[in-house]
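Removed from the display is one protein chain of the complex; every other protein chain stays in position.
Chain lettering (A, B and C) follows the sequence in which the chains are written, and residue indices restart at 1 in each chain.
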Amino acid sequence: MTSEALYAAVALALFGLGWAGLLLKAAPLRKLIALNVMSLGALMLLVAFAWRPDAPPDPVPHALAITGIVVAVAATALGLVLIRRVRADRDR
Amino acid sequence: MVSPDAALAALFVLPLTGALAAFAAPRAAAALAIGVSWANAALVGGLYGMVGARIALGGHAAPLGVALRLDGLAWPFLALAGALFAFAASATAGRALLAKPGAAALWLTLLAGLNALFVSADAFNLYITLEVVSLAAVALTALGGPAAGAPALRYLFVSLGGSIFYLAGVAFFYRATGALDIGLIGAAGLSGPALAAPLALTTLGLLLKAGAAPFHFWLPPAHAAAAPAASALLSGVVVKAALYVLIRLWTDAAPPEALDAAAPVFRVLGLAALGVGALGAFRATRLKALIAFSTVAQIGYAPLALGFAAGSPLAVQALVAFMAAHGLAKGAIFLAADGLRRANGHDALDSLADPGSRLGPTKGAIGLGVVALMGLPPSGGFLAKWTLAEAATAQGHWWMAPLLAGAAVLTGVYMLRLVSALVRAPACADGDAPRGWSALALAVAAVALGFSGPMLSALMLAEAAP
Amino acid sequence: MAAAFLGGFIALACLALFAAVLVAPAAPGLEAAVAAALPETGVTNPVTGVLLDFRGYDTLLEVAVIALAVIGAAALAPRETPPAPLAGPVATAAAAVLAPAIVLFSGYLLWTGGARPGGAFQAGALLAGGLVLLEITGSRPWWRRGLSGRLGAAAGTAAFLIAGLGVMAATGRFLDYPGPDWGYAVILAIEAVAAVSVAVALSALFAAEPGDGRPGEGAP
Partner (left out) sequence: MTDALLLIAAPVMPLLAAALAMAAPRRLSMLGLAVAAAPALVAGLTAGGAEAELPGFLFGAQLRLEPDLAPALAAIALVWGAAALHGRAEIADGPDSRRYKACFGISMAGQFATLLARDMASFYAGFAALSFAAYGLVAHKGTVEAMRAGRVYAVFVVMGELALFTAFVLIAAAQAGLAPPVETGVSAPALVWWLLLAGFGVKAGLVPLHVWLPLAHPVAPVPASAALSGATLKAGLVGLLVFAPPALAAPPHYGEALIWLGFIGAFGAALLGVAQRDPKVVLAYSSVSQMGLALALLGAAAHGLAEPAPARAAVLLFVVHHALAKAALFLGVSSGAPRMVTLVGLGVAALSLTGAPLTLGYAAKAAAGAAAPVLGPVLSVAAFGTAALMARALWLVVRQAPARTSRIKATAFGALVLGLASAPLMLAASVVPSTATAAAAALAPALAALALGFGLSLLRVRWPAPPPGDLVVLADPIGAALERSSRFTGSTADAPRSAAALQDEAPPDEGALWRETGVAMAVVLLAVALAALGAATR
């Protein structure tokens, strides 16, 4: 098994875990965390696909992964604020 | 003469700058949003002469850099967004929304994201623009009030989930082709698992984001709960962003054989949407829920048309006409619904009444909007329906003609629930209800799209040219 | 029942995707193209070259996404009483010791990004950590509040836009840096502003208060 396959297996496992969590977990916070796990899986897939045998990795997927992480952070932050907002509106 | 580089860059530089300014200076924000929306509309109008342009951002050509291209498919969507943002911003409902803290900056960010999305030629860049659009749209939805929070949250989850599927698909595309440019991905001529994995992932993600049946469960609550002007944008153009990327992928990145093979799937999805949306609209009790379910039904035309698009530019042309007509008409109806609701003081569908003669433009907007949604001639909807029926019949699927006509009948029947309000005994009108000129302008545009046939054909030809 | 079906299906789908990885051959990536074009950029770290030059447009939009999140958070954050600061001696002392070290190290990360792993986001994220540390100990710096806070969060996108338009005056193309020397300078400038801006934005997202900066005043 190449390093790419190993990394891809882990990435897809994360992706699947997050996917299941998104569908099956009820609490909004858990859904958001599941989404984070899922997005980590997708980003790790990029990292896995950057692997090259006997050569330095392809820098483009790495750059994409960094961009993806930042986008995921921003989305998560907005999600957290929204969860707080919903909670506050409900408690009022 | 402005260079294409400058003009295309202006598509996102202008609204993004406006958004930052609106954020930094909240007092001028609303005026900025209206001004920039109109400036953007003018810019898009000017870009019509540049259709066919393709630029390499930063001077780096495709495999390495990100390309923008303004072709015959992109321009109508840009124009739709431009018109909707301009008229919705000027409408009373739009000014009410823009007066809320942060709304103006979100409004302009959404515009920037949509513009960037429609001209992007790069699969990963499309991911980022999709995220800009989704996040801004979710935030705008949540501004609809206390009842909007939960629907907005559900919208966010579905939308983020969809983005992640899309991103995973892009990763697979890159692995199989070493390219991110959609044209280059298509040129690689993928097949087998190397094609199936990314195509299935991206398609699933985009269908989720578009709210296409059977993934529509988030859409009606979100579009019904948002502020009226936001609903106009969400239904009018935001859901189309994901559909647009879907069209791009299947017509440019996937080989024609794949689209041919997947055509039955898309036809089933489209028909399911038409049915499910109509059913929801029949059962809706609130005005905005009816309109939102009608969106579920109407966006079914996109997968349906995609189901006939293999090797048929006619079907793609029909698809564009559908999306443009629906966007304008739906924007008009959401804005007009605001006037109707305020004149009545409530929005319970079965007891709405005539908002009085002062709201003539509102009533006209609803009437013309329904004509366009039903696809009666000479609206853009008719152009689309006829073109699609012709394309389908040419491929031997003559049953599409009665089916499309039947869908129009369904639309007419559930929209009658809205129209019949206009002939009931007049309501005691709220003197402040907006008259609805912006809504009327959009509705007139939706009907006048019937005159755009030659322009659409010309645009599609421009796309075919190298 | 449905849950079991879904779990099973998801597992199968992921296995199928994994099989696709094993079966389908990988195409050569863009490493050769990046290596060939890297000298024009003025940086030697290929990831930074991709991020800030070849796909600088992506990065511009990505900074805009952060600004968007700040805008959205400010618009949506509920009015709630903020939690009491951690004012104990340990926390205060830790902040006092760690904050300068964090600033220094994030500066290093920023600088080294041109040649080795590192760069604006890494530096900005670290800096944000420092700001959060200050935040929870109750000593929020003045430039995180009000207009300057908003300007700070918007500065990264603004710097990118200004740089993009600035080089356009020279080359006629948006974000097209003129030559390696200038390119390096422009990239470094963008990165510096972006790092600080990202830090301000992330810490603003951490606090997530209503846009007018008046938390805890009850219903709007």
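Here is the rule we use: a residue touches a chain if its C-beta (ideal position, glycine included) is under 8 Å from a C-beta of that chain, and two chains touch if they have at least 3 such contacts.
Keep in mind it's a predicted model, so treat the numbers as computed, not measured.
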| item | value |
| --- | --- |
| Partner chains on view for the chain not depicted | A, B, C |
| Given A:V10, A:L23, A:I69 or A:A88, the one touching the chain that is not displayed | A:L23 |
| Omitted-chain contact residue, chosen from B:G113, B:P193, B:P228 or B:G280 | B:P193 |
| Of C:L6, C:A27 or C:A94, the one touching the omitted chain in the full complex | C:L6 |
| Candidates B:L376, B:A445 or B:L459 - the one touching the absent chain | B:L376 |
| Touching residues (missing chain, whole complex) on subunit C | 2-3, 5-6, 9, 13, 16 |
| Residue ranges of subunit B at the interface with the undisplayed chain | 154, 158, 191-193, 195-197, 199-201, 203-204, 207-208, 214-215, 217, 254-255, 257-258, 260-262, 264-265, 269, 282, 285-286, 344-346, 348-351, 353, 357, 360, 364, 376-378, 382-383, 385-386, 389-390, 393-394, 398, 401-402, 404-406, 409, 412-413, 416-417, 420-421, 423-426, 450-454 |
| Chain not shown, touching residues in subunit A | 22-24, 26 |
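Going forward, only the chains that are shown with their structure count from here on.
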| item | value |
| --- | --- |
| Category of the chain touch graph - line, ring, star, complete, other | complete |
| Core chain by centroid distance, with centroids computed from Cα atoms only | B |
| Gap in Å, rounded to a whole number, between the CA centres of subunit B and subunit A | 27 |
| Centre-of-Cα separation between subunit C and subunit A, whole angstrom | 16 |
| Sequence positions of subunit B contacting 2 or more other chains | 124, 128, 131, 135, 138-139, 142, 168, 172, 174-175 |
| Contacts with two or more other chains, residues of subunit C listed in rising order | 17, 21, 26, 29-30, 34, 55, 58, 62, 65, 68-69, 72, 76 |
| Subunit C residues within the subunit A interface of the complex | 3, 6-7, 10-11, 13-15, 17-18, 21-22, 26, 29-31, 34, 46-47, 49-51, 55, 58-59, 62, 65-66, 68-69, 72-73, 76-80, 119, 121, 198, 202, 205, 208, 219 |
| Complex interface listing, subunit B residues touching subunit C | 3, 5-6, 9, 12-13, 16-17, 19-20, 23-24, 26, 55-60, 63-66, 100-103, 105-106, 109, 112, 116, 124-125, 128-129, 131-132, 135-136, 138-139, 142-143, 168, 172, 174-179, 188, 192-194, 196-197, 201 |
| Touching residues on subunit B, where the partner in the complex is subunit A | 124, 127-128, 131, 134-135, 138-139, 142, 146, 149-150, 152-153, 156-157, 160-161, 163-164, 167-168, 171-172, 174-175, 180 |
